[in-house]
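Note that this complex is displayed minus one protein chain, with the remaining chains in position.
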């Protein structure tokens, strides 16, 4: 009974300590993961990173097994969202031991699932989840409108710029990249219209685009405030 | 009677299937259109794209004729918004068969009208239409204010930068491009003020500009929420 | 009495025609002004532009004199906002005839005052004026906060980047330009931090800056909506 309280609960002091320990370990494992991508690491560092990796995965494995052991409905936990996340957080490591080294690159990316383990401890996630759910329909509408706008922009700029800059605006697909960078106002400057028609077209597409691309932030801000209010009222 | 239900209605299973089929075909025809702009396509691909083109236009033509056949007021459909759109979605193809090849470029652009066919099936369009209508007057005010601001920015930066960068800020018209890229915060970086006066002017114009350019997003976001509420209340 | 109605009123048909004529002339004079900045103009074009200039200024002068003639309180009109604007719209031309040609450049800029003549006919201006007035205090607070933030950013980046990029971040004054371009998210890319410290500093300053720089747009959007509502209620 005590073990269950420590692992699943946050009421006891040991339970909170266990939670903090796991969170710290997630952050630590992500830092070592990031460090491991640095070039020109010494052999000593590489070895240290590998040992860190083995230790953290071992602890996460023990945690996973304990959570199964402690769960009232073992099957329920294994197939629950966090059950799958906990498994995915350790699986990539065991897979890199088993399979050919060439495929490692993409498998190592799966370590990012450890970030999702973090979600269990975050109040922010719950709030975002509620906020997103509330405005799901509007976000889908916005997303399709944005895709529509980006496609139209790409076709338009392709017709204006292709003849003059065939290397930058080779096809509609190439022009899509310009459309994304421009309508989000990122504007890297690697692809820029130079024709008069292309520049006037950019002006009009931006006038329309700015109104549409910035919408979800406004929607999400007000939904997030509503979610906060709801949560505060419940906790009272 | 059954044919009418299939083509115009969404109540029957066949009606929904017909709708999905047309939507899929629109997306397919836009993808092949985009692919056809890629350079260095093999002859086999070009041929495949042309056949795709013939098939989709044939189906759209049959759809158009069926819609006329099925409509209660044939004249009304032909001159309605979607009637015109349906015609424009197939016309460019027949025109490219008839007229000289040199003019093709701009006519091919008309294929974009197929995107508008999509609007018939989209709930988003209706919502945006209501939202835009509600804040039409504010958007016009905003648009004139933005044009005013862009013109003033262009004149100002022309006087500061023309002497030092005559190739970038050749005339007020050339400076307008800088004004658009800067006030929308895209900032490509292809045209940048270098004089002290030009930089200080940019600071002040941005302080005023940021407040104005971002307004329509806020207006549209709240109008879109109102529109959603209205639609939800109606459907209850 | 009729002349007064034509010039000052908008009730009669002649009055509206007079207004449209003046507005058209303003736009025309601004276009010729912009064209006159183009390089490599032919002598014929230059002559045409000068004659255009003479004609428009003559008409604006007649308009100005008529407005004085027609006004109930002549002194009141001359020293009113629009009286001064009307004078400033014609004065630069007479000054360029009188004074040395070298100073022309800055005097020609004064032609922009013709844009302000336009304000008389614009409903947008009234609405923006009300909206700005309502949130004047917040905008001042925002403006001082932005200036504060830009200064702090410039000092910070100067200390991080000066040693490595002495030509880009020569002094705090030079760094201010980077701060303006970054905090407004324009990001031209002409001045970019390269040190680790400078990059981390940029991250934190942007986290704070984004929250502050985008505020006035939100304030202005809601104030503009309030102003619209007030005006609509009045007109009912």
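For clarity, chains are labelled A, B and C in written order, and residue numbers in each chain start from 1.
Methods note: a residue touches a chain if its C-beta (ideal position, glycine included) is under 8 Å from a C-beta of that chain, and two chains touch if they have at least 3 such contacts.
Everything quoted here is computed from the prediction, not taken from an experiment.
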Partners of the unshown chain among those that are drawn: A, B, C
Contact residue for the chain not shown (choose from C:41, C:55, C:206 or C:231): C:206
Among C:12, C:45, C:58 or C:171, residue touching the chain not depicted: C:171
Chain B, residues in touch with the chain not shown (by the definition above): 185-189
Residues from chain A at the interface with the omitted partner, ascending: 30, 33-34, 37-39, 105-106, 109, 112, 115, 122-124, 127-128, 139, 143, 146, 177, 180-181, 184-190, 213-214, 216-222, 224-225, 228
Contact set of chain C toward the excluded chain (per top definition): 137-138, 140-141, 144-145, 148, 151-152, 155-156, 158-159, 162, 166, 170-173, 182, 185-189, 192, 199, 202-203, 206-207, 210-215, 217-219, 222
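Definition applied: only the chains that are shown with their structure count from here on.
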Distance from the mean Cα position of chain C to that of chain B, given in whole angstrom: 30
Chain A-chain C separation of Cα centroids, rounded to whole Å: 43
Whole-Å gap separating chain A and chain B, where each centre is the average of the chain's CA atoms: 30
Multi-partner residues of chain C (at least 2 other chains): 185-189
